[in-house]
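Scroll down for the structure; my scribbles are underneath it.
With one protein chain withheld, the remaining protein chains of the complex are depicted in position.
Let's turn to chain A:
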Amino acid sequence: MKRMSRLVLSCVLIVVLAVVSACSSNNSNEGATTPATESGAAVSGPVEITMARESEADVKYLPGESIDKNSVSDAIERDLGIKIKNVWVAETAQYEQKTQMSISSNNIPDLMAVTMAQLQQLIEADMIMDLTDVYEKNASAETKAYLTGDGGKQIESAKFEGKLMAIPQTNGPYGASTQVWIRRDWLKQLNLPEPKTMQDVLAIAEAFAKKDPGGTGKSYALPLTKDLLKDVTFDMRGFFNSYHAYPTQWIKDSSGKLVSGDIQPEMKQALKQLQDMYKDGQIDPEFAVKDLVKENELLATNKIGVVYGPFWLSAYPLLGNAVKDGKLVQDWWPYPITSIDDKPAKSQIELGVQKYYVVSKNSKNSEAVIKLLNKWVQAYTNPTETDKVYFLQNEEAVSYWKLSPIRVTSQTETILLGDTVPKAVLAKDPSTLTGVEAPNRYGKIMKYLDGEVGEWAEYPISGPDGAFSIMYDYLQKDLYHFNEFYGSPGTNMMEKRPVLEAKMSEVFIKIIMNQVSIDEFDKFVVEWKKLGGDAITAEVNEWYASASK
């Protein structure tokens, strides 16, 4: 018997060894395929730029084309005399890991896109080029304007000690702002005016809860979920913003230091308001066990008429409640968030940059990178007939815009739709609308106005006085509140934040449910600081000092 088990054991061992060796040989294969970088450009003929590329799954190529050789790279060679050479290509899922490998092995191509954390590593390792002068000299006026449409915050985030170390992959930061959505049919039914101040909103919410316009026997004021400050659909942050409180953000205090918005006295005021509403029976007493889907049942069954949320709320989840059997049964409409006092309310948003384009210190053709950037901006905003190839999108080829080596998106394009589309709708004239998105949205609204009720969702988004025009208005009046911290989390933040966030949701929900007094907030603030909040604040300010230099 003993010898028997030894036999079994050796069998197992053989299997184990076989698998292990299979694994390891596999590994070495993978190691061997990592290509060497070829920096240094051709002296004559077109300028060469080496790149690390992300290949995205939704690109469909014309026959015979690939990410290494395609109409876009041909056009770049034709228009700019720049030859793009991909040293490696990785799918989206592996791209970040592969760039990290390139960084760790000190072997980066001329140009690649990296995350904020990687950007910081590259700067510390002194591997990338200071682009300040190259950008200043070569970037066109259009490009400079295009990259600073948000007032310069995104490009500022790529500056370290005053030097421009990367080109931010700009994007619109405004989409996360919130509006307050109210059922207009109930306003009419109860003869209430549209809200101008936070007091109006609270009065409307109370009237909806007390007078029960849905006729269901029991109605509530606001849909709260157990994910109070994490829910991006029923986004209560807009409610807090009305009290000048900015949960989950870092804000500048009077001394110019950054402090956490979670622990400011304004938060207490907003929580007190929610607690009072709860005591008054205006808030679903069971919200603490409900998630978005469960809470939406209350909206669907006509028990709630006021919701805070982003511009797309009408598309999801309101559309499912509002349109029944080809009829509009709930008339939701977005209004700007209002203020509790005479100071205007600001809607909180984040920076909006996902990636940064960096240029290797060893690159000989950094001005070519800026030329690529200029070309993208020109072809995107003011295309000539030959530029069509950069945005090929037909039955044979899809998403060719993703083949451009540098892609920056307008920070303001979507938000400008809030100006152009409503005007076109009112004038019933789409001739002023350019690009792809604007005519598309216009078309949907026209279909709705012609009686296609299924297309309702677009109307409160980009129609006259809709969510987009509210967002456009926020921009005109400078009513956006940016998060001042956009670095990567430091050690203290990584270690302590989980504790603080769990504590925060627990305390806030107990306060709202009136299980503890509002003064528990002050105890929470003390505890927050003690449990690591102070350490995180110090760390964030250290980052802030170095980033704003």
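FYI, a contact is a pair of C-beta atoms (placed from the backbone, for glycine too) under 8 Å apart; a residue touches a chain by one contact, two chains touch by 3 or more; residues count from 1.
The working rule: contacts and distances are computed from a predicted model.
J.: When you check the chain that is not on display against UniProt, which of "[NiFe] hydrogenase metallocenter assembly protein HypC", "Oxidoreductase/nitrogenase component 1", "Acetolactate synthase" or "Sugar ABC transporter permease" does it turn out to be?
T.: "Sugar ABC transporter permease"
J.: Could you tell me which of A:161, A:495 or A:542 touches the chain that is not displayed?
T.: Touches the omitted chain: A:495.
J.: For the full complex, which residue in A:60, A:163 or A:294 touches the chain that was left out?
T.: Missing-chain contact among the listed residues: A:294.
J.: Pick out the residues on chain A that sit against the missing chain.
T.: 1, 3-4, 7-8, 11-12, 15-16, 19, 23, 96-97, 100, 104, 115, 117-118, 218, 226-228, 285-286, 288-290, 293-294, 491, 494-495, 497-499, 501-503, 505-506, 508-510, 513, 531
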